[in-house]
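Structure record follows, encoded as structure tokens.
All protein chains but one are shown at their positions in the complex.
Should a chain be cited, it is by its letter among A, B and C, assigned in written order, with residues numbered from 1 in that chain.
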Amino acid sequence: MARVKLWGSLSRMADGQKEFEIDAPNIDRMLTALGEAAPKLKPILAKGVTVSIDGTLYRLDKFQAIQPDSEVYILPKMAGG
Amino acid sequence: MSQVHVTTKINGDSTEYLCDADETLLDVLRDRLQMTGSKEGCGTGDCGACTIILDGRPVCSCLVLGAEAEGRSVETIEGMANGEELHPLQRHFLNGAALQCGICTPGILVAAKALLAQNANPSETEIRYWLAGNLCRCTGYDKIIRAVQSAAAEMRGETHAA
Amino acid sequence: MRYESPTTVEAAVTLLANEAGKAHILAGGTDLLVRLRSGFIEPDLIVDLKRIDALKSITMESDGLRVGAAVPSAMLNEHADAVAGWPGVCEAAILIGSTQVQGRATISGNLCNASPAADSVPAMVAARAIARISGPQGMRDVPVEEIATGPGKTSLAKGEFVDSILLPKRAPGTSDAYLRFIPRTEMDIAVVGVGICVTVDKTGTCTAARVALGAVAAKILVVEAAAQALIGTKGDEAALNALAAACSAAATPIDDKRGTVAFRKEIAGTLAKRAAKIALSRAEKNL
Partner (left out) sequence: MPLDRDPADRTYKVVGHRHNRPDGIDKVTGRAKFGADLAAPGLLHGRILRSPHAHARIKSIDTSKALALEGVKAIVTAADFPDHPQVLEDGELTNIRYNVMAREKALYDGHAVAAVAASNPRIAAKALKLIEVDYEVLPHVVDVELAMKDDAPILHDHIRTEGMEDAPDCPTNVAERIELGYGDVEAGFAEADVVIERQFRTGAAHQGYIEPHACLANISGDGSGDLWCCTQGQFMVRDVCAQLNGMDVSKLRVTPSEIGGGFGGKTTVFIEPVAVALSRKAGKPVKIVMNRGEVFRATGPTASSAIWVKMGCKRDGTITAAQAELKYQGGAFPGSPVSMGAMTAFACYQPKTLKAIGWDVVTNRPKQAAYRAPGAPMAAFAVESIVEELAHTIGMDPVDFRLKNAATSGSKSAYGPTYSDIGLVETLEAVKAHPNYAIKLGPNQGRGVASGFWFNFGGQTAVTLNLNIDGTVALSVGTPDIGGSRASMCAMAAEELGIPYHHVQTIIADTGSLGFNDVTDGSRVTFASGLATIEAARNAAKVLCERAAKIWGIPADAVTWENGCAVPAGPNAGEFPPMTIKELAKKAGETGGPIAGHFEVSADGAGPSFATHLVDAEVDRETGRITILRYLIVQDAGKAVSPAYVEGQMQGGAVQGIGWALNEEYIYNDKGVMENPGFLDYRVPVASDLPMIDTQIVEVPNPGHPYGVRGVGETSIVPPLGAVANAVAAAVGARPEELPMSPPRLLKLMKEQAQPLAAE
């Protein structure tokens, strides 16, 4: 079970819950499971988020593998200049 | 609007063109003569990207009418290299990474050439003030100033070709 | 729009006088072309002065140095007599824009734009420069401070133009200086400009002074009280402070994108002090 942590104000959309234990093999499954656990998050997740797995930021790749002991953060959509 | 007929020398070649009375020399060079090396960054003489040498003086070609060039001598970036052989300034800019995007480069090279024609050994401060009217947003000017210094040294015969 | 480049002053006057529409003079063009391209002006005729040989020269006359209306700032600053005799005017002229602009811009053009922030004008006013005007009624000479009547407005009548500027000959012990404040080192319009011309006697005492401020009012300001603060002194700290106070008090600037009222008033005094010191030390060398 990976520990999925919600960045700041996202947790407000999850009734204050900041951390979820989710068993998912990759980002796509993890986001689906997260949306089911906290339905109010669904529109935000659909708009696009950045996912950090063990410190590496993933803006696009939805099928990046998540290990059972991975540290996962859900961060806002990011762009550079 | 009747057009003005102009005969002038551009990079040593006699050139004739017709232009509107209110058309700038920069527009003539770019739009009528397809010499697009001179760039328009502002159109108000504040950026220097359109610098040419007119009768020996560097000027912003966006602030010169095409009609004014009658009988004068115009030097542009297109005339700076001698065939395949680059001007020392061009070579030192290339070797010294003194350009990034390259849009300001033609204007700076022409302005620097005019500087070295009247001052073979300018100080860093003299180079910086001479080029104050040539904006560069990529480099922070450091490598540009160094490239002018090293080209000047080569032109004075103090160093070998870069 | 028509472009004409007459070769004599008379031909230029005729062209201007006969034009029914809007006519503009092209000297250096560094301001005219900006206004033309922005659509701010829509002339019917442009008269280029740069084919008139007489206006392209700097000549020493019996009563001073005559600078033709087509002489660019760079050329003025290459003229050894001009730089030696009128350093304040020359240093003001060479502050106008970039190297590229200095190869074109003229002090006559700077004067006739009638910008309150023109760099060369306070210096010329301090130097008591005289503008020679050619027009349908012939020639007339007027002090440069009478040319601008307000921002962008001049006293020139239809068909008239400034053909040259005389920098009057100077008494021994006279010199000048110009300083301006800008946020950068180059390329800005003056937030405040100060031109000062002084005469000193053999003891180093100031016997005559003229102080002109730019960018602090609708027109260039001549500050008589500031001049009086210097006259009779050797430019000691008290005199300089009085000069600065007079300049700050005389300034009636506006708040705009380039500076605030409080800032401009204060800087007018600060720069006046600094410019006076330079002018006094130059004047002593001219004794």
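Throughout what follows, contacts are C-beta pairs under 8 Å (C-beta built on N, C-alpha and C of every residue); 3 or more make two chains touch, one makes a residue touch a chain.
Here the structure is a predicted model, which means the values were calculated and not measured.
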Omitted chain: which shown chains does it touch?
-> A, B, C
Considering the complete complex, of B:V4, B:A49 or B:L116, the missing chain is touched by B:A49
Extract the touching residues of subunit A with respect to the undisplayed chain.
-> 5, 7-9, 12-13, 52, 54-61, 64, 71, 73, 75-76, 78-81
Listed in rising order, the subunit C residues that touch the chain left out are 38-39, 181, 183-189, 191, 256-260, 262-263, 266-267, 270
For subunit B, which residues lie in contact with the unshown chain of the complex?
-> 20, 22, 30-31, 34-44, 46-47, 49, 76-78, 80-81, 86, 90, 93-97, 99-106, 109, 124-125, 127-129, 131-146
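Basically, only the chains that are shown with their structure count from here on.
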The distance between the C-alpha centres of subunit A and subunit B, rounded to whole Å, is 54
Round to the nearest whole Å and give the separation of the Cα centres of subunit B and subunit C.
-> 29
Rounded Å distance, subunit A centre to subunit C centre (Cα mean) | 67
Got the subunit C residues that touch at least 2 other chains?
-> none
What parts of subunit A, by residue number, touch at least two of the other chains?
-> none
Contact set on subunit B toward subunit C in their complex | 1-2, 4, 20-22, 24, 43-46, 48, 51, 54, 57-60, 62-65, 67-68, 70, 111, 114-115, 129-134
Touch list for subunit C against partner subunit B, complex = 1-3, 5, 26, 29-30, 33-34, 36-37, 43, 46, 48, 50, 72, 74, 97-101, 103-104, 185-187
